[in-house]
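There's a structure below that I have some questions on.
Removed from the display is one protein chain of the complex; every other protein chain stays in position.
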Amino acid sequence: MLISETTIDVRYPDCDRMGIVHHSVYAIWYEIARMDFFAKMGFSFSDADALGINPPMVDLHMQYRSPVTYPGQVTVKTSIVSYAPKKLELRYETWYNGNIVAEATTFHIWTGPDMKSFNMEENLPEIYEKIKAAAE
Amino acid sequence: MLISETTIDVRYPDCDRMGIVHHSVYAIWYEIARMDFFAKMGFSFSDADALGINPPMVDLHMQYRSPVTYPGQVTVKTSIVSYAPKKLELRYETWYNGNIVAEATTFHIWTGPDMKSFNMEENLPEIYEKIKAAAE
Amino acid sequence: MLISETTIDVRYPDCDRMGIVHHSVYAIWYEIARMDFFAKMGFSFSDADALGINPPMVDLHMQYRSPVTYPGQVTVKTSIVSYAPKKLELRYETWYNGNIVAEATTFHIWTGPDMKSFNMEENLPEIYEKIKAAAE
Partner (left out) sequence: MLISETTIDVRYPDCDRMGIVHHSVYAIWYEIARMDFFAKMGFSFSDADALGINPPMVDLHMQYRSPVTYPGQVTVKTSIVSYAPKKLELRYETWYNGNIVAEATTFHIWTGPDMKSFNMEENLPEIYEKIKAAAE
């Protein structure tokens, strides 16, 4: 089972007037982590982009346990929760100073060059095998 | 039951290279809508800030149905889902060109000037009454 | 001479850990103000977009006099500094609580559907007349 680890520096303007990273920033972190996960799985953004394949997000669920500040660095661990020919669910853990400080799941559908639902198993079986391998 | 309506202009850089508003932007919209909801309920950000009261977010759950583009305008309808002396759950509907295009719920705990859990019913009963009134 | 006035609400995450609006946010404000200026001049973003015309920014110069905080509202006054068939220079004043707190100038070149330099006077004389009228 693939669990990618993506380290991201907190940026100064990520922090709000409370001095903690604003909750909206985590969505950006999870996207960076997801792009890294796909690349490590063997299906990079550039690969997908060249084929006209996209994984639009239909559901983003984030939990926040404890705050993150600047300067600092987080590591996001990303893995597959579930998959099917036309969809994908990912899970993220945000680690900071040795603790899990936030978690998330994202749910994506695959779309093709026509922007409509795309069956990965039928149309890109070699990529679907990579998803399978990463999930197990 | 209070349902606030907050109209927000899409900004040019909100759109990503697909030409649609990036999913992270919605978290900003819901925050603007939440601030507006609190103000209309009678407990503005300035009121809360002066008292040292905060509603840190512990859970943010967003669903995306259809995309939003620039130029455009969305209206977020905000209401209370559930409340208790130490916590609050809000719900948001994003309307765009006559349709609901996205939904969300946020879960908050109340914290006081010491940054610890704050019992709104005991310590600020007049505000708690306003929450009650807005929820019913 | 057209001087457009665009009022913009400060957003909570615009403020950094110092509690003041981060300097990068002003670039977003000036863009909103510029879009508004163009619309009031009679050449909206949608008009330009339909024609494939863009004013890419080649120079952005911002001065900061005093800070802006949340909650608050700024008004940006926008006007033309200079114009020519292939370029445009705009000036911005940010007003906050009755004072000018920031200023900027932006320099743009016009590009056409081929993404190359575009002669507005020759190719869109009616728009060029509007620019002239707004500048004088």
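The chains carry the letters A, B and C, assigned in the order they are written, with residues numbered from 1 in each.
The definition used in the following text is that a residue touches a chain if its C-beta (ideal position, glycine included) is under 8 Å from a C-beta of that chain, and two chains touch if they have at least 3 such contacts.
As the structure is a prediction and not an experimental result, all values here were calculated from the model.
When the full complex is taken into account, the listed residue touching the unshown chain is A:32, out of A:32, A:84, A:109 or A:135.
Touching the omitted chain from subunit C are residues 18, 23-25, 27-28, 31, 54, 56-65.
Looking at subunit A, the residues touching the absent chain are 9, 11-13, 28, 31-32, 35, 44-46, 70-71. Seen across the whole complex, the unshown chain contacts subunit B at 12-13, 15-19, 22, 24, 70.
Just so we're on the same page, only the chains that are shown with their structure count from here on.
Of all chains, C has its CA centroid at the greatest distance from the CA centroid of subunit A. Averaged C-alpha coordinates give centres for subunit A and subunit C that are 35 Å from one another.
As a whole-number value, the distance joining the C-alpha centres of subunit A and subunit B reads 25 Å. For subunit C, the set of residues touching two or more other chains reads 12-13, 70.
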